[in-house]
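Let me begin by presenting the structure, written as structure tokens, before commenting on it.
Partial complex: the chains shown occupy the same locations as in the complete assembly.
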Amino acid sequence: MSAITPEIVAQHGLSADEYKLVLEIMGREPNLTELGIFSVMWSEHCSYKSSKKWLKTLPTKAPWVICGPGENAGIIDIGDGLAAVFKMESHNHPSFIEPYQGAATGVGGILRDVFTMGARPVANLNALRFGSPDHPKTRHLVSGVVAGIGGYGNCVGVPTVGGEVNFHSSYNGNILVNAMTVGVARADNIFYSAAAGVGNPVVYVGSKTGRDGIHGATMASAEFNEDSEEKRPTVQVGDPFTEKLLIEACMELMATDAIVAIQDMGAAGLTSSSFEMASKGGMGVELELDKVPMREVGMTPYELMLSESQERMLIVLVPGKEEMAKAIFDKWELDFAVIGTLTDSGRMVLKWHGEVVGDLPIDPLAAASPEYDRPWEPTPALPVLTPADVEEKPWGEALSTLIASPDIASRRWIYQQYDHMVMGDTAQRPGGDAGVVRLHGSNRALAMTTDCTPRYVAADPVEGGKQAVAEAYRNISAVGGLPLAVTDNMNFGNPEKPRIMGQFVGACQGMGEACIALDFPVVSGNVSLYNETAGQPILPTPAIGAVGTIEDVDTMATVAFKGPGESIVVLGG
Amino acid sequence: MKAAVIVFPGSNCDRDVAVSLEKSMGQKPLMLWHRTTEVPADLDLIVVPGGFSYGDYLRSGAMAAHSPVMQEVKERAAKGVRVLGICNGFQILTEAGLLPGALMRNRDLKFICRDVHLTVERTDTDFTRGYAKGQVIRVPVAHHDGNYFADDSLLERIEGNGQVAFRYASANGEVSEASNINGSRNNIAGVFNEAGTVLGMMPHPERLADPQLGGIDGKPLFDSLVEALCK
Amino acid sequence: MKAKVHVTLKNGVLDPQGKAIQHALGSLGYEGVNDVRQGKFIELDLAETDPAKAKAAVEAMCKQLLANTVIENYSIEIIA
């Protein structure tokens, strides 16, 4: 037995205080597998330990909200018995290390968050931030990320209808790749992750488990440093073909009454999916890890619990439905294995060929997940610019400088690499204010957008947070949509620095105020902290994704001037 | 008229083309799973749709070309049943030997999704009779492997037989290197078999067959088939 | 028994991937790269223990699936 040394604890990203808590909860020294589980569950990525306090202040309610933050994705009622299910999520660190696969697996992950709730994904968007255009790495990163997003989304067959891109030197060593998926479900056929029913089978479906990204979740929460480019084998390869099959198989199973609960295996794989399902349902769970479909020989329980292999889901089935469910996954040529059962013990018991190799209490671990009230300082106000501060230039020259700016220049090079028309319902393609996708078989449509102007947020986090929400609202309105709700992706630097924490707090405050004023609730989101290189933080980037409805797609507005003689009107002020 | 759309693992334009067919035919086509070997005897049209069958792994269309249903498709094609392959479907039909040539990676190696203009090279086939001679149409492409290749002698044969269906062109119908989006030989965007009963094309007519999606230049292709095959 | 298969484009078939690599190498400052061709390298692990039988099986696989003989050549190496 390997004794747990302070070094091992540190390698797992747990502080000495946190380890003390581990010992208290376990009542003994954990073994390595158990320690690995704590490290994953308590990582910033899974526990939101720095951000939780502030996220709770965001408005999340409205009569049309079916499910707010806390599940895999947010859900709103869009009428006609339908619901829109959506969320945005970051894959920043993996995309910097391996842009193609990092971005691709980011798209795969967010798609799973949406279809796990019973929604067929109908659109993808992506909010990207790169370093300055003349930085030696930028070209490679841009082309890799764009190819990866396209490579995955195009193959899965979900149109990528919108997004945004900014360039700024603060992202030179830490790009941002935020992917958003919007899905549509029947409002009376939504699936949640809370496990229920003692004795019910726990089923594993999808791809086999390999040694991918072991410790990826902890990596996503650790600040980048010089040698991070060496931590390479933690990168996972996406398999969009399998994801497509997984979507179809899950949709087929969801049309039956066999599912009690379902959850994708996200960043923390089997650990977080099984823990969350059991914890939400107040259940215990017993897993037979040797039954997990494995890609490689000689895998250990530790590796199986921490692997981040993609394209996998965990399902609690109604007893007796195993054969029927298996037939569906067989048809789609995917792995299917009953790997455990629900219990009423409130514990997670891990077995390996019949022998207990891990035994942890679920609620105490989840409840004790650390939550910090990190010190923060407000961002000092910048002097206000006056017209006299701006250098005078001939109009023509000023205009061409503006148009040539990488933040304004055409994005066609990017979105031409994304299939934005597959599924046959894209009524407004990328290039306008918002993407518009018809609700299949109807004349109604969803409008969607992602927005944030990081330099505004850096200058004044509260106003910048407000502005990002307002811009998303305007973009939905501009195509003729009624803005309904938002998802967000909070990308910030190291929260242990009061200055950074102050940016986070300010942005949350501004977003919250704007969302209340506009009746525009936050229904889902994601936080990515520690976005720093050698101590230098990125610009604070709270990316906002928004969704609205258009009642009659024939009334949709587009940006193009339609003909000579038309009036040009400026509205607002 | 009876039409069927084949569904492979990884097909993703199967529903799109079924919607377009239904609009023109007034009834839903049959959807046939790739494992099936029971294909109704009285089919008039088989559509091999776009997407990424088997993930486009190894070579686009290579694995799907060996699916059980494809044996049946080959037999029907030999009997003159009309077969239409769009995008990945075109790749599958070349891999299955139903159409000449091969589709390689786009010249600049990037996936291309955009509207393109095509010249309609022939209007005397069941697929294209709805178009006017010399008509230039606007239809989207969305592919990574659409670079049509045939060696010199094959190319000569295809051209000699009038097997070219569409060419990439400018908006006013000029066929030149500038309008050749992916490096295809002779700007070829679609080809027929010798009999003119099997058509493969990289562009997606089903994506612009509905005014709400921005155009209807793809619709005459489906209307042509319905008109020709409705008994 | 292992088999190594090389699938390469026939002479005269243009190779967009090779061309793009050559171009990229040029812009990275590598001089004197006259030509680049890209092919596939497929390794198979076979249960078969007889080299001749293994070779025949892989030959059939190449013809049927691994190579598109309209545009590609293949070569097979069997390793005990």
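Per-chain residue numbering starts at 1, and chain names A, B and C are given in the order in which the chains are listed.
Convention: a contact is a pair of C-beta atoms (placed from the backbone, for glycine too) under 8 Å apart; a residue touches a chain by one contact, two chains touch by 3 or more.
Source: prediction; values computed, not measured.
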Whole assembly, copy number of each distinct chain: A x1, B x1, C x2
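Here is the rule we use: only the chains that are shown with their structure count from here on.
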Selected interface, B-C versus A-B, where C-beta contact pairs are more numerous: A-B
Rounded Å distance between chain A and chain C, as computed from the means of their C-alpha atoms: 39
Gap in Å, rounded to a whole number, between the CA centres of chain B and chain A: 37
Residue numbers of chain A (touch at least two other chains): none
Residues of chain B touching at least two other chains: none
Chain A contact footprint on chain B (complex, rising order): 9-10, 12-13, 15-16, 19-20, 50-52, 54-57, 110-114, 140, 142, 144, 204, 206-207, 210, 212-214
Touching residues on chain C, where the partner in the complex is chain B: 12-14, 16-17, 19-20, 40, 64-66, 68, 70-71
Chain A - residues contacting chain B, complex: 147, 150-151, 154-157, 239-242, 244-245, 332-333, 415-427, 429, 438, 553-554
